[in-house]
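All protein chains but one are shown in place.
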Amino acid sequence: MEAVLLQLTSHITQSGYGSDLAAAARGASMLDPGAEQAAEVAKLWWFFFSICTAVFVGVIVATVLSVWRGRGHQSAAMPPPAVEKEPRRDQGLVFGVSSAVTLTILLLFVLLVRDFFTDRVLGTPSAPDALTIRLTGHQWWWDVEYEDLLPHNVFNTANEIHLPAGRHVQLQLQSSDVIHSFWVPSLSGKKDLVPGHPTAMWLKADRPGVYYGQCAEFCGYQHANMKLIVFVDTPENFAAWQAAQRNPAPEPTTDRQRHGREVFLSRTCVMCHSIPGTTAGSRVGPTLGGLASRRTLGAGALANTTEHLRRWIVDPQSLKPGVRMPQNELPSEDIDALVDYLQTLK
Amino acid sequence: MNSTANEPLTDLTLVAPAHLAKRETELDQKLEKVWQRPNGIVGWLCNTNHKDIGIRYVVTAFVFFGLAGLLAFAMRLQLAVPDNTLLGPDRYNQFFTVHGTTMMFLFAVPVMEGMALYFVPLMVGTRNVAFPRMNLFGYYAFLAGGLMLYGSFALNIGADAGWFAYPPLSGPDFAPGKRVDFWSQMITMTEISALVAAVEIICTVFKQRVPGMSLNRIPLYVWAMVVTAFMIIFAMPAVMMASGLLAMDRLTNVTTHFFNPAEGGDVLLYQHLFWFFGHPEVYIIFIPATGFVSNLIPVFARRPVFGYTPLVLSLIATGFIAFGLWVHHMFATPVPELGKSFFTGASIMIAIPNGVQMFCWIATLWGGKPQFKTPLIWVLGFIFIFMIGGLTGVMLASVPIDRQVHDTFFVVAHFHYVLIGGAVFPLFGAIYYWFPKWTGRFLSESLGRWHFALFFVGFNLTFFPMHILGMHGMTRRVYTYSAETGWGTLNLLASSGAVVMGVAMLLFLANVWKSRRTGETAGSNPWNASTLEWATPSPPPSYNFAQLRTVGSRDPLWIDSPETTALVDGLSTEKREVLTTTLLDAHPDHKYELAEDSIWPFLLALVVGLSFTGLIFHPIAFPLGMGFAYLVFILWFWRGNEPKRASLPHVSEGAAS
Partner (left out) sequence: MFCLVLLVLALLLLAGGCKREDRSFHVSVTEAGPPTGVRLSDLHPGLAAPPPHTVNGFEENALAVSEGKRLFSAFNCVGCHANGGGGMGPPLIDRQWLYGNAPEQIFATITEGRPNGMPAFGDKLTTQQIWQLAAYVRSMSGMISTNTAPGRSDHMKSNPPENSIDPARPASPPIPSSAERP
């Protein structure tokens, strides 16, 4: 039954981003789990759903029956009230109500206990080989920092997270401005990023694929466009990706790309953005390392294509009104060179 | 205050009805003269009649309901298709904030208060509430708050940080300008009004019931309002505190650090304070609706309610437990996990008294002869929709499930099911039921059924898909979404449901408009109901009852026999006097003169409203406002204006001659 309902609801929403996803891609649904945490919650949800549906049906049937029984007594003028005591009927009602209440208490208790069991399972695992990722919420983008004991292995990316399948991940959550919330429905429940209350949560994604999420606590104008894409890779793919991210930005090969890099470093871009391997190191805005291999721009606001990138640089306000990035005043050929350069950042 | 003398009562007696029949018309005329409403515009401003104030609350609340409904309609239009450009992010933020704030503070609570201020004095058999002038002040405070919110909204200073306005987003760093300041001051104004209504209800119910109406004989609606009133008194100060601290953090020259972690403040403190109010608030909205249902079902099942005592105990239990649930709104925040489990337990536990109520109501229907009229149809709709909402609430009580669906459209669906299903459906039922009492005319049955059908279908069409949307990742408060998410179909469905609901509401307005003029006329007790408000003409005269009749049972108009019911005689026909009785058993206690109509409540509300508006801009408004308010109070209570009371010697039951 679960599978049928899931098929039905998934069909209705057809969750998924774009048509170029691999066959293993999944969308965003708490009922389509790709990680241990979400799987436990989905099981709990179906348990609650079954019991609640049964209770609902019972109450509605009782209500409908009680009205149906009186259908022969309808009259335009209100009939006289039955104020005489009828002990037999009342005894029956007392029995009915008491049984219903007792059953309710029992069912609620069952739900409570089942809930606590799930809570325990979702508690802190013992995971000495966990990958640690520090996630910082900004208005309106995610800063993702992969921690490591060796400082030179630490690297940042923005808005997209890669996770190795089958390995525990600890996400350390903090916010630089307002309250945000990390939520990828197919992987786990959400956790708020509260300024002044850094916290952590655990994930263990089991099924490789692409999972979507977005900020789940109202954080201002572009809360709607503060999205997250989580790639759960096989351990080999993850290692390859991680190694690539740790490399500095490649040297530009053409003159136009070199000119683009010069524009980047000498004009407004360098004030907010960093590119590992260059002198640009600002933490105000998202890092641009690996920009060309990201799916989206502006934390999910639009797909990452050349045209979109150009439009984004020139006038981000028309694409994501309220975003912190200002409109640009660069001449057109400088912007073309810049776009060319940025697309070398794989 | 009781005297210890044992002389027989000289100036107040309980007499048999036959003795007074002749004096009825003369009595009516004299009472009308004493209790008449003042004339003219100034008179309208001074009118302290509880029925007029109650109607004003209800009508004003429905105006706000309409405005918030229009905002919701605009939001649904924006979300109907992906990447829509009808409303930009700033506009959309203001729309959902003002929609939520209006519905919670300017519609749901005031409309329940208004109904209570109209019917509670009638149901307990008295002539006005305990403090008529304060009652009028409460209405103006509510109106001032509403004008503050909508006035600012009209000027592009509308609140835009959500109806709960969490800092730091609503703090000085991230909410520039005065928008959130208008919001926080408006909260305080409207909650003053709620506190006033709560005090009125408690004092009226505890002290002004007719003799014989002991506490175990008061109607269930009155019980519901008493529990609600106590909840208001304990809950409202928390939100006034939350919004007040936020206002202080933002206000020039005050600039405190309550919610600034860097200086020792805590962002989560706001959430605790807010939700300590916020959870009881939804029960403050729901419990009066259960009162409506408890009053409606016996009338339309044609039998006294089943399980009066369990129903009362459920109300009280709900009132208490409601204060222990608030952290379930914060399950996604980093508060300790073990603590969260406690709130899971309490949130699940509150389903028990709700269940008891539901089963007692169904038992009443089962054991009676249900008359399928519009008020009952609304109650049946309530059962259907509230059950769904309540059960999704039980799901939300679980921390793991809540962490998935918190802040998504699943929660939006849940609370609309419980608030619309649990409060608005019974409210409409109550309006169809009591409209003949208000106006002397029935609302049209056929239009009423159409109203119900369209509203029911439209509501489910709008909100049921949101459960699925939430589980598929659609978060709240998003002004748009992209086509690739696949949420478009369900959103379009929801938006079309909103159109149907809008049509239903237009039908309702048409029904009210038409029925006021040409509806079927109704006598004093057209439904053959049992509570005291039906013992007086429709609409009731300004003095409510010419003869205050004592009661001997829970359903006086069904069980007490008119020939042997004692009436109260001896209340003055020259001044506005009410009888106060003892708390538990309603023995006559003393006579209490109510104040005359007065302009001071209006002036006080004006002063308070202006000083709160001034406080948005500069703290000097506080001492200035206090000073002027003090002046107004002095003039309000100037010697000669205060109500007087005369005590009675203690009298035993059975003095009726």
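All chains are identified by letter, namely A and B, in their written order; residue positions are counted from 1 within each chain.
In this text, a residue touches a chain if its C-beta (ideal position, glycine included) is under 8 Å from a C-beta of that chain, and two chains touch if they have at least 3 such contacts.
Everything quoted here is computed from the prediction, not taken from an experiment.
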Residue, one of B:39, B:156, B:216 or B:521, that touches the chain absent here: B:156
Residue among A:234, A:305 or A:327 touching the omitted chain: A:327
Listed residues B:342, B:513 or B:617, member touching the removed chain: B:617
Option touching the unshown chain, where B:50, B:99, B:133 or B:179 are the choices: B:179
Touching residues (missing chain, whole complex) on subunit B: 41, 90, 147, 150-151, 154-157, 168, 171-174, 176-179, 249-257, 260-263, 617-618
Touching residues on subunit A - with respect to the absent chain: 177, 195, 221, 266-268, 270-272, 284, 315, 317-318, 321-324, 326-329
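Note that in this section only the chains that are shown with their structure count from here on.
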Averaged-CA centre spacing for the pair subunit B and subunit A, given as whole angstrom: 38
List of subunit A residues in touch with subunit B within their complex: 9-10, 12-18, 27-31, 38, 40-41, 44-45, 48-49, 52-53, 55-56, 59-60, 62-63, 65-67, 69-71, 73-75, 77-83, 86, 89-90, 93, 96-97, 100-101, 104-105, 108, 111-112, 115-116, 118-119, 122-123, 139, 177-179, 181, 183, 185, 188-192, 194-199, 212-224, 300, 321-322
List of subunit B residues in touch with subunit A within their complex: 88-90, 93, 161-162, 166, 168-169, 173-174, 261-262, 265-268, 298-299, 301-304, 306-307, 310, 332-334, 337, 341, 344-345, 348-349, 351-352, 355-356, 358-360, 362-363, 365-372, 380, 383-384, 387-388, 391-392, 394-395, 397-408, 468-469, 471-473, 475-482, 484-487, 489-490, 527-528, 530, 555, 558-559
